[in-house]
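Moving on to subunit A:
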Amino acid sequence: MSGLDQIFVWIGHRAAGWFPASVQPLVSAVLAIAGVMAVFGTCFALTTLAERKVLGRMQNRFGPNRVGPYGLLQPLADAVKMLTKEDIVPFSADKTLHFLAPLVLTVPVWLAFAVLPFGRNMSAINLDAGILFFFAVGSASELAVFMAGWSSQNKYSLVGAMRAIAQMISYEVPLVLSVVPVLMLAGSLELNDIVAAQGTYTFGGLARWNVFTPWGLAGLILFLIAATAESNRSPFDLPEGESEIIAGFLTEYSGFKYALFFLGEYLGLFAVTGLAVTLFLGGWHAPFQWLEWVPSWFWFAAKFGALIFLFIWVRATLPRLRLDQLLNFSWRFLVPLSLINLLVAAAWYWTGAWKFPVVAPIRWLLCAALIALPYHWLGRALRGAMPPPRKYIYAE
Partner candidate 1 sequence: MLNEIAFLLCAALTLAGAVAAMMLRNLVHCALCAAGAFAGLAAIYLQLDAEFVGFAQLLIYVGAIAILIVFTVLLTRGAEIQPGAASSASSWWKGVPVGALVLACLIWSIMASPSLVRLPSPNVHAPVKQIGEQLMNQFVMPLETIGLLLTAALLGAVVIGLREPRTSEPNS
Partner candidate 2 sequence: MESIIQYLWLIPTAPLLAAGAGALLPRRRRRLSAGLAIGAISISFLLSCAAFWATLHSGRATSNFRWFDFGTTSVQMGWVLDPLGAIMAVMVALVSLLIFIYSLGYMAKDENFTRFFCFLALFAAAMLGLVIANSLLLFFMCWELVGLASYLLIGFWFQKPSAAAAAKKAFIVTRIGDLGFLVGMLWLYAKAGTHLFYDHGQGCLEPAAAGGLVASTAIALLIFCGAVGKSGQIPLHVWLPDAMEGPTPVSALIHAATMVAAGVFLIARVYPLMTPGALQVVTWVGALTAVFAASIAVAQSDIKRILAYSTVSQLGYMMMGLGAGGVAVGMFHLTTHAFFKALLFLGAGSVIHGCHEEQDIRKMGGLRLRLPVTFATYAVGMMALSGVPLFFSGFWSKDAILDALHHWRGSQVPFYLGLLGAFLTAFYMTRQVCRVFLGKPMTVEAEHAHESPPVMTVPLLILAALAVMVGFFGTPAWPWFQAYLDGGSAGFDLSKLMNEHQLPVMLLSTALVAAGIVWSGWIYGRASARPAREADPLEVAQPALFACVQKKFYVDEFYDATVVRLTTAFARFCDWLDRVVLGGLVRAVCWLALALARLDRNVDKSVVNEGFDIGTEAVRGAGQWVSRLQNGQVQRYLRVIGLAFCGLLILLLWGCA
């Protein structure tokens, strides 16, 4: 409970204190919003740079290194470029929707950050149904994508939009289902409660994060896969696959609107990453009890950064999926597996009442087996369901 831990809270209180009491709640809310927007706006800029640098390193090249020291000013240059570009609207486009689409995408995504706890006492609002709020505002992005694709009156845009919606609908199911075990075990939809439920320590100081349980581990992996697909990132970037449909629903966008889409997609990624940290990785809690003195917001940022790095890494590693593979993977593998994960969580809850020596490893192994065996079988069934690899007759 050091001062450093609560420094942002303290700053917010002091700043709000300058205003009359009647508008203080409004002011503190505005301040929180401004803080979130500032932090994650910066984060967006840094991430674009980091992504390009990391991708470059992974592909054995340097990445941007011309603008500023180590290329650090590259995001700034990109921003200037984007804002000064001509804003092209196709002649046949539905101009209203073409204009509204980036807004409809970006605004709800900002809303989603309102419920995330970034540190001790550091969430903008404490909603009773926080998770539900998160997913409810996130659902608007599908409409935005459709609006963008349809209003462009371009067949690539429309195909891209349809692909994106199919993908988002398919992966929203496992995304939500993989969250449910956490809610079951925490007994609350409020994110602060979920973080608090992971806030105790066991085995001499190891944190009780959800990821250390079998269902939590499986849930995190399922969640991350579904989140990758939800945010249209590689290897699930079919809606924007350059080599197939130019840029999908983004084809007819340029300039500021394109930048807004870009921003919206990254913010969506940040939001689900933050949710993954909160749900599975213990939120802002330290991994070991003796590390509690480190400020809570630092732990959140560290975990957040690690997951973002993981996303970049995955992008650099895996090739893009085919559409049938994508849908099969979701409906035949992720959805059943996340349903089974519910049962595993129930089993974990139930076995929690067991009382005999060395119960912990036995319980862990039992639940792990409960999820590992379906994983094996479903994986085999999935391999059987996929069409065989194409044969290139003329290439050989």
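One rule holds in what follows: a residue touches a chain if its C-beta (ideal position, glycine included) is under 8 Å from a C-beta of that chain, and two chains touch if they have at least 3 such contacts; residues count from 1.
Picked so that all candidates are chains of the complex that A comes from, given by their letters.
Source: prediction; values computed, not measured.
The candidate from 1 or 2 that touches subunit A somewhere in this complex is 1. For subunit A in complex with candidate 1, the touching residues are 94, 97, 127-129, 132-133, 135-140, 142-143, 146-147, 150, 158, 162, 165, 169, 172, 187-190.
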